[in-house]
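What you see is the complex with one protein chain gone and the rest in place.
Labels for the chains are A and B, by order of writing; each one numbers its residues from 1.
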Amino acid sequence: MDWQTLISFGDQGWGDEIARGVFITVTLALATLPLGLLIGFFIALAKQSEERTLRIAADVYTTIFRGLPELLTLFIVFYGMQIGIQNALRALGFETGIEINAFAAGMVALALVFSSYASEVFMSAFKAIPKGQYEGGHALGLSDGQTMRTIIAPQLIRIALPGLANLWMILLKDTALVSAIGLSDIVRQTGIAARVTKEAFLFYGIAFILFLVLALLSSIVINRIEAYGERSEAVR
Amino acid sequence: MSEATVTSGLVEAQAPPPALPKPWTVTRIAGHALIAFWLFCAVMLVWYLIAAWDPAKVSRYGPRFLEGLGVTLTLVAISIIIGAILSLPVAFARMSKNPVLSGISFGYVYLFRGTPLLAQLFLIYYGLGSFRQELETIGLWVFFRDAWNCAIFAFTLNTAAYQAEIVRGAVQSVPKGQWEGGSALGLTRPQTFGKIIAPQALVVALRPYGNEIILMIKGSAIVALITVFDLMGETRRAFSRTFDFQTYIWAAIFYLIIVEVLRNVWAWLEKRLTKHLVR
Partner (left out) sequence: MKLAKTLLAATAAIALSMGAAAADGHSMKIKIGTEGAYPPFNNLEADGSLVGFDIDIANALCEEMKADCEFVTSDWDGIIPALLAGKFDAIIASMSITEERLEVVDFTSKYYNTPPAIAVPKDSDIAEATDAALAGKAIGAQSSTTHSNYAEEKLSSASLTLYPTPDEYKLDIANGRIDAVIDDVVVLSEWLETEDGACCKILGTLTPDPVINGEGAGIAIRKGEDELKAKFNAAIEAIRANGTYDTINAKYFDFDVYGG
């Protein structure tokens, strides 16, 4: 078979399978992003809290999830969480087979890793905001929450953006690991095609190019967002 | 008329007023709850590992774990060192004014930083395998035949791309005035680089270098997928025969220890090397 047939859509080719893989990769990364950002933001808040116990708890969190290989975190979440939850439910007297699917496990594991790195980015962004901004908020009679929402957060996001963009690129690449727990992402789908057709170079090459295209598209979108964030600065 | 007051003695030294009771704010409760949660996890983990301790399994799989650990560390050490050497010309090409050189170097860096290490590894190991004949005629097959070589090759190319960016960032972080100062003193550009720029750039590059090594140690966990059995590979092998979840827990402990040791060594190194910058 020539390569056009091999990558065509339909029953003969692997095009449709690979397209589904792209869809899984992109949805997984997009689904992980908000979860990871949210957790990361709270971890950053905890890390600069005046409460010592909170700081320690947050440090333990980042130490663990930045220290473990992503693949290992994925396995522990995929197998461990399932066994743990089932045992816990059984202890409570429920006899149901709750199932954590590979997508959810991948999302949770990637979010754990993403958030521990994101918390560092948020932390340094917090540090870059002068204390006077908080004091200004208070002087205007705003509550802590209002100050955070209307004064700090908008600046924070702008400062953190380059760091977060970098993390997004890493997240996109890390999704490749979910192929190891059986989620049909780009790497898994092209891998199956490569093994069945014995055209390893063609299909792994396709995987390589697809990731490159995703990275390229991401950087275009990120540049747009950055330009949007800096629109008020350009005047100066 | 009242009498003048006469001090009959000094007031005894008093204990400081008792500290105000710390209110149980939401954050304080949350902090304690989270610490309690981590402690609970730690106790459960230790209890689990004691309960699951099995001398037969330890004597059978323990040495293999250590072997795997050795494979992981050797693999990372070799790739980081060759990668560091390779990254220098790449970084300089990237900074050069020659558009062809900087274009090629940019392409290389973009390719390897934009795609997952896993895809690169598969492409090199299985993909190049399809070109056995061609590789044999140019005599390269001897090298690519071996999975270990392929792993080193893929990891080196990958880390060289990242390290080139570290070098570039560090060199460019040194103010232009430093170059000008060098030429004002009559130094040639290589001399300026060696005596003035490089020492300053290295201090800046130190932290990213440490992060890169940690990333490589973690990233190397995928190498078992091309038949090189590192720590992660041995873990999976032990798990697939015993179905005992503690194998993963042990691997996690091993990785955490390596990464933490490295991180602390690096923090110490950084503190030592930047002593002169502390005011």
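Keep this in mind: a residue touches a chain if its C-beta (ideal position, glycine included) is under 8 Å from a C-beta of that chain, and two chains touch if they have at least 3 such contacts.
This one's a predicted model, so the numbers in the text were calculated from it and none came from an experiment.
Trainee: Which one touches the absent chain: A:Thr27, A:Ser49 or A:Gln86?
Mentor: A:Gln86
Trainee: Of B:Phe65, B:Phe112, B:Tyr209 or B:Phe229, which sits in contact with the chain we cannot see?
Mentor: From the options B:Phe65, B:Phe112, B:Tyr209 or B:Phe229, the contact with the absent chain belongs to B:Phe229.
Trainee: I'm checking contacts with the chain that's been left out. Which of A:Ala58, A:Leu71, A:Ala125 or A:Ile181 qualifies?
Mentor: A:Ile181
Trainee: So which bits of chain A touch the chain we can't see?
Mentor: Residues of chain A in contact with the hidden chain: 10-14, 17, 79, 82-83, 86, 97-100, 180-182, 192-193, 195-198, 200.
Trainee: Could I get the residues of chain B that touch the absent chain, sorted low to high?
Mentor: 126, 129-130, 132, 141, 145-147, 225, 227, 229, 236-237, 239-241, 243
One rule holds for everything that comes next: only the chains that are shown with their structure count from here on.
Trainee: If you average the CA atoms of chain A and of chain B, how many Å lie between those two points?
Mentor: 19
Trainee: Please name which positions on chain A make contact with chain B in the complex.
Mentor: 46, 49-58, 60, 63-64, 66-72, 75-76, 79-80, 83, 169, 173-177, 179-180, 187, 191, 194, 198-201, 204-205, 207-208, 211-212, 215-216
Trainee: List the residues on chain B that touch chain A in their complex, please.
Mentor: Those in contact with chain A are residues 25, 27-28, 30-32, 34-35, 37-38, 110-111, 113-120, 122-123, 126-131, 214, 217-222, 225, 232, 235, 245, 248-249, 251-252, 255-256, 259-260.
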